[in-house]
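Shown here: the complex without one of its protein chains, the others still in place.
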Amino acid sequence: MTIAHPFTNDYSRSAHPKILEDLVCLGTRAFEGYGCDELTTQASQLILEACEAPEGAVYLVHGGTQVNALYVDFVVRPWQSVVCVESGHIATHEAGAVEHLGHRLVTLPADEGRMDAAVLEDYLRSWRDSQLREHMTEPGLVYISQPTELGTLYSRKQLEALARVCRSFDVGLYVDGARMGYGLASEANDVSLADLSRLTNAFTIGGTKCGMLFGEALVIPDAAHAGSMRTLIKAHGALLAKGWLLGVQFLTMFRDDLYTSITRTANERASRLTATFIDAGFEMLIASPTNQIFPVLPLELARELIETFGVYEWEPVGESRLCVRVVVSWATTDEDEAALHEWVRSHALR
Amino acid sequence: MTIAHPFTNDYSRSAHPKILEDLVCLGTRAFEGYGCDELTTQASQLILEACEAPEGAVYLVHGGTQVNALYVDFVVRPWQSVVCVESGHIATHEAGAVEHLGHRLVTLPADEGRMDAAVLEDYLRSWRDSQLREHMTEPGLVYISQPTELGTLYSRKQLEALARVCRSFDVGLYVDGARMGYGLASEANDVSLADLSRLTNAFTIGGTKCGMLFGEALVIPDAAHAGSMRTLIKAHGALLAKGWLLGVQFLTMFRDDLYTSITRTANERASRLTATFIDAGFEMLIASPTNQIFPVLPLELARELIETFGVYEWEPVGESRLCVRVVVSWATTDEDEAALHEWVRSHALR
Amino acid sequence: MTIAHPFTNDYSRSAHPKILEDLVCLGTRAFEGYGCDELTTQASQLILEACEAPEGAVYLVHGGTQVNALYVDFVVRPWQSVVCVESGHIATHEAGAVEHLGHRLVTLPADEGRMDAAVLEDYLRSWRDSQLREHMTEPGLVYISQPTELGTLYSRKQLEALARVCRSFDVGLYVDGARMGYGLASEANDVSLADLSRLTNAFTIGGTKCGMLFGEALVIPDAAHAGSMRTLIKAHGALLAKGWLLGVQFLTMFRDDLYTSITRTANERASRLTATFIDAGFEMLIASPTNQIFPVLPLELARELIETFGVYEWEPVGESRLCVRVVVSWATTDEDEAALHEWVRSHALR
Partner (left out) sequence: MTIAHPFTNDYSRSAHPKILEDLVCLGTRAFEGYGCDELTTQASQLILEACEAPEGAVYLVHGGTQVNALYVDFVVRPWQSVVCVESGHIATHEAGAVEHLGHRLVTLPADEGRMDAAVLEDYLRSWRDSQLREHMTEPGLVYISQPTELGTLYSRKQLEALARVCRSFDVGLYVDGARMGYGLASEANDVSLADLSRLTNAFTIGGTKCGMLFGEALVIPDAAHAGSMRTLIKAHGALLAKGWLLGVQFLTMFRDDLYTSITRTANERASRLTATFIDAGFEMLIASPTNQIFPVLPLELARELIETFGVYEWEPVGESRLCVRVVVSWATTDEDEAALHEWVRSHALR
């Protein structure tokens, strides 16, 4: 990559210096293998405290597609399906991982990336009332993301509404938090980890996109339902021999709130950039309060922005404009940010 | 772990200092995600050169269970099975990963950890000639390990015999090389990576147990058969976002032969320890020319060895003796080795 | 069921009397098990002749969901998906059978139940050109039905267009012919079994809904690709011990064209009933040339029709009308037909 100031994604650079430092500090100390080490234990403890889930269990695995497939495989029975929005990551860019393990996905239309409680309820009711119900998979788990694929957030009220619907139909609720750090640190956010413990059956806290080398924490607030997960992780080829590699990174992240402090900075940069885009006369596809923003530009300008800053084309808007995805990350520097402000201002529509 | 000089396994300590150094050196440079980076490309190139497989393909994934399940899933069809020895790792300690993906395992008796070509041929012939053949899975792939679970090696001649049988029955041959480094560096070894390229359909070069933080390289010598593997890796939840973490480590390993130099040292230590055990009057379960050795001790002594050096109990030998597994690793130090020599000598049977 | 003249579906009554007669005639003659008998061989031969596929292979299994899942499992690789229309039977009422075997479904919007070649081509092109292609399943097989779920038919030209797109993207084409008899016997049809042999990779000829007790024939015109299918059928729990039960039924069906003669009668009844509905002032949702027709009635009338003739509610049309599905079957009698004509005329809108 020869892009000086990339805004491509939040996983193209190594890890926060503190992570690397703590990793190297361990030298060649010996640890118990497969996540039975004390660093993993301590990290899990810290995470459960942050989640206010003393009875919970935490499992650390290396990646987001893996952790999603793992939890689905753990709870969804062979006659059941997973319900998500059409733009849900498991439905679009996880190469059919959920289906490959034998589980059907059912997709609902999204509202700015979110699943609407009323839409979900309609679907669940129509399934329950169908003459042909036995010929259709039973909804077993609802999958949502916080933040969503569009950078938007569920409010606590929206999450409570979904949880209520799920409970009334006896369907589980799972939250993919691959970018949870950016969500937690958002000014617009009113959903805490403790809220997630209270309202969901499980959720993840993503590290890969939030400053770690790799690593996602699966939190199951009610550990009574977590027996034999480690054997399933092994069966998925996801029980890292040197599991303490995950432990040490999450420990660094959750000691002294590094997790939300570096993501907060990213959100603030994104917020300032949004303001600059708007001042310069560009529309935003959506009002995103996290680290991904979606400006809409005339085709030619969009092409230049893509080339200069390595951003992704998102979708066409009408005939003559293009929405692009600008991703600020924990690694974005003041220089990166300044370069983008400068470009936007110098290409202002007014 | 409070064991001063552990001989428990070869994956309890971090990575070779050169690995950590090269990793930290990258700073926060940005890379293409998902293994499309230049470090991965260079590492793959180096590996293919070492394997003398210019037409081959290399895929880097994080762990051994994952890479085994991945290749099986890639080539074994739904009506086929995988044939391995009873002590094969996929048949014992991978939590049913292969079966979980829908593939049956058929196990044959082992000869010092190895599959015997004649035993394989008998099985394949009995399947082919069975009246009920259509009611049994078709053998699709033979899985062996080099070194085996007992630290023994296939000779080139033995491997050629297996390859001949496989070809004559149109069955693939796959070699799990989780400890390949120790095999390549063994004085007793006459099987090169180029031999593996010539004789097998695929094999792995293990990093996790040979001095890397994690990482296994899957080598497919004839890349014509390697289309769409990356999508399957993604479907397995095994396409690391920061794939260059694998690339940088393998690059370090295969530049300047670090891979075989650190494993050679481990083998030499194991060889000296074997001599000391024998001099002290202990039998070895098996003559292992690699880093895992299997002394047989009277029960009480065995228990003390287990406690002092953290070694694993392997299996009872008669009523009053126990075989233990002593694993020397790339990280074993002169002090570790000296401590074990000392213990053996001071507990000599004669 | 206490409905005197049911138009509920085409599988609620036993089998055509000739089928039962031929079955009983066999007495207690002994046959080779698992479909290796001479009746199955003869039936397969007759079917291949009807399909003008002398190099083909035929597999007889008991049901439609089974045969669909079987062929998908036989050809679709773990990194691939099946493409079908949203109303495709595998996507709606087969309880996730395809996904349960590990294969993702991708659905496209339907045009009167049909997949449009241009829509398919757009999808395949968008997949091929996507930056994130490797993160999405590769299209491996296109699934369509003839007749469709709405009773409509693909013309030969439409089928050729689909086949051309499939070939140009190297994707297989499969036709679910659960109601093939009604399709072949339709006046509107110009697609012969020989056309299907020429244009598709595989298709089925359904017996269950066309007058047999049970049974679907899977035809693979190019048998070079059909090795080991019988083992897969066994692995699916679908290799009937008394396989000749399927053989004898298909033999009866394909000797003297019973298959198309009884379905032709059903189509003619459906056609006359359509005319009566239209004369009576009712709209049809769709112009179906086969045995399923879809009249639209005011809510109250629809409810009465449902109750009296056991037909299924299909979907609401606007606020005040309902579309119902009227199914004529091979077993529908003159009395049944007369009763429905009578009801429609006496409830005419004008």
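By letter and in written order, the chains are A, B and C; residue numbering begins at 1 in each of them.
Convention: contacts are C-beta pairs under 8 Å (C-beta built on N, C-alpha and C of every residue); 3 or more make two chains touch, one makes a residue touch a chain.
No experiment lies behind these values; they were computed from the predicted model shown.
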Hey, which of C:43, C:75 or C:95 is the one touching the hidden chain? C:95
Absent-chain contact - pick from C:28, C:131 or C:346: C:28
Filtering A:77, A:128 or A:345 for touch with the omitted chain leaves A:77
What residue numbers in chain A mark contact with the hidden partner chain? 34, 73-74, 77-80, 101-102, 133-138, 228-232, 234-235, 239
In the full complex, which residues of chain C touch the absent chain? 1, 3, 6, 8-9, 11-14, 17, 20, 23-24, 26-33, 62-70, 94-97, 100, 208-209, 213-214, 231-232, 234-242, 245, 331
Name, in rising order, the residues on chain B that touch the hidden chain in the full complex. 78-79, 81, 92-96, 99-105, 131-132, 134-137, 312-313
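Criterion: only the chains that are shown with their structure count from here on.
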Find the most central chain, measuring centrality by the gap between its CA centroid and the centroid of all protein CA atoms shown. A
Between chain C and chain B, distance of the C-alpha-averaged centres to the nearest whole Å: 50
Interface hub residues of chain B, defined as touching at least two other chains: 231-232, 234-235, 239
